[in-house]
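The structure under discussion is supplied below as structure tokens; questions concerning it will follow.
Left out: one protein chain. Kept in place: all the others.
== chain A ==
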Amino acid sequence: MIDDEYFLAALRLASGHDPIPAHVSAAARQAFALRVPHAVTACPAGYNAARGVRGAESPQTVRFVTDALTFDLEVTVGDGLIDVAGQVCPPPGEGCHVDIRTLHLTLTRRLASTGQFAATGLPPGWLSVVCHRPGHAPVQTSWVRVRP
């Protein structure tokens, strides 16, 4: 029965009863500002919730990989906001920074020599990190949804 949704969607679409809200269309159009030209996308390679722990405070670890870089992100949701602690491996070296992006807020952090970075107080929702290295194409993680 997995394809029933498409039939129902087609019926709903044709009925015109539940049109797409204007703010949803507007958000989709605004998302174009998040495009990173020539970026390489790091794909998710693993996902772990803290073992044996459930609840808003338990960190989740997500790994993203490309041929050149690995991103490990530890995401914690508390008080309705997101904290991100991450590491880029191998450490890209001097002069590199990351953009930690949500739909409405981007924070920039210079990478430590260890490749580590952190950001706090981000709004929940879609999240992506972009690593900028002089002389290389930017590398962005795939977008991941983080919710309380």
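Basically, a contact is a pair of C-beta atoms (placed from the backbone, for glycine too) under 8 Å apart; a residue touches a chain by one contact, two chains touch by 3 or more; residues count from 1.
To be clear about the criterion, contacts and distances are computed from a predicted model.
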Can you tell which of "Phosphonate ABC transporter, permease protein PhnE", "Ferredoxin-NADP reductase", "Sigma-70 family RNA polymerase sigma factor" or "Sarcosine oxidase subunit delta" UniProt lists for the chain that's not drawn? "Sigma-70 family RNA polymerase sigma factor"
Just to verify: which one of A:T41, A:T76 or A:Q116 makes contact with the chain not shown? A:T41
Contact residues on chain A toward the hidden chain run 1, 3-15, 17-21, 23-25, 27-29, 31-32, 34-35, 37, 41, 43-44, 47-49, 60, 103, 125-126, 128, 140, 142-145, 147
